[in-house]
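Just dropping this structure here.
Every protein chain but one is kept in place in this view of the complex.
Entry: chain A
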């Protein structure tokens, strides 16, 4: 990845760690830590267990674990500021009070902030006087130098199913922290009703900050580092996450599941213990309770990050070519090892030995990824996987959906995972504006009989979400829908000739389907290319700059955007003339600016890959940093509906 010139994500990481350690240091002596399960992954991203140990953490338990004996006097809770957690903490403390002869000192660290509601619960439960409450302001967690996530696992469910806007508020806070550091985004561009809410919240926070901050010499001024902020509401394009991701990282996520950059693998695949992942991340901690797993079933967490150079090369490529890439690396590695025979003189041998560590590491990583690719291959070769793939590709391409129904029914009869069946049905519903009433009822019946009647609730949730609907419902509602039929042509959502080896278009991430969400981003950042597409010509590297070269925001695509669900907006943020100039003089006028693309409601690995692809193309003009509330895929979405 390119060296960081714009947003310094590493420093965000450092700040997160420092904040946590400061809190721990505030509690004198050894302590027992009770951790919110959903936080272990996010915290593992920046803090190792050994570091926590250095700061006196003696033992870690899950917050929902019943623990009746405590070795330490200090008990620390670290949890998200939810109502549920507040009650869990209160109950534990009240239970501990029944332990005779022991007195405890309680500290409660809430993240990302201390809330009035938690305070109120603690007060009502009568423990407010016994605890010291502090807050740990975790907002953005850098997953990669170009990828910031809030890691709010349930943000999708909250936003769209529960209509709870907490994650909008947190997203605004997170983006605000970037604005506070680097200045205002000169423009906030976006699509979708909730995206609009986020933009409003950002603007509100900015004005409030202006009022609040009596000390500052001036209000926030537009940044000279940042370019535009593009907010994409997930609602704008639900089809993309429902499709099966076909990049390497995307497929790992689809088949094994990536959580907070980590996957759980059979120990046999990982090979000999890797010191860096083994020596304990936070989540490996609570071994006290879990039954001793037998050696064969033992899973081991593996961190997937760009620090693994091989993975960094593979992650964004289409899975079809991963095999040959691995092959190439294997051969090169072999040659490198063979190099030892050429080493004749002592200094040559020394040179070789000094390379050896790197080679071994590479070897290790090669073994891991070969194993992983094989594991995935088992799935991608299966008949059911291919059948599902075929159905979805046909659906997005606009083939008459009724021809696909036999296939879907067969998948149901063969007990394919419910998630994958529902994903297909939802894609159909989105693309063709709902299912025909007869089909709709038939599939409902099929699913209930095949997977159980409890899925009445799942189907209801999907209907409420607008994922799986009958045409009657669709026709009756006044809400606008994203019309893939209208957009397919002008935005070139379907690309027939895909070059997976040397991709020339983002559609390679789904082997032929270009994610709508990213096409929209392209409308802003690659105007010439997209204009050409709209006019019907194949986009030829933007030689046809045309009239729109200097246009900004959505300019030139207003009509197309009418076929996409939700509000369209483009808000310039201006500052005082003088302050802007001062800032420009101080920082120099950067030609290359950072564009932040923020996904409200989550994004997929394929979308990240596609944006990186665009980023490489646009390298001269801008750097793209991706922000998201969480990383999602179709299975997560379906699981949310099933909950």
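Methods note: a contact is a pair of C-beta atoms (placed from the backbone, for glycine too) under 8 Å apart; a residue touches a chain by one contact, two chains touch by 3 or more; residues count from 1.
By definition in this document, contacts and distances are computed from a predicted model.
Look at the chain that isn't drawn here: its UniProt entry, checked against "RAB31, member RAS onco family", "Iron hydrogenase large subunit C-terminal domain-containing protein", "Trafficking protein particle complex subunit" or "Probable vacuolar protein sorting-associated protein 16 homolog", names it "Probable vacuolar protein sorting-associated protein 16 homolog".
The missing chain, though absent from the display, is touched by one residue of A:53, A:96 or A:115; that residue is A:115.
One of A:7, A:20 or A:172 touches the chain omitted from the figure, and that residue is A:172. Among A:390, A:410, A:558 or A:619, the one in contact with the hidden chain is A:410. For chain A, the residues touching the chain absent from view are 28-29, 73, 81, 83-84, 87, 105, 113, 115-117, 120, 129-130, 132-133, 158, 162-166, 168-169, 172, 197, 200-201, 204, 207-208, 210-215, 383, 409-410, 412-415, 441, 444-446, 448-454, 456-457, 460.
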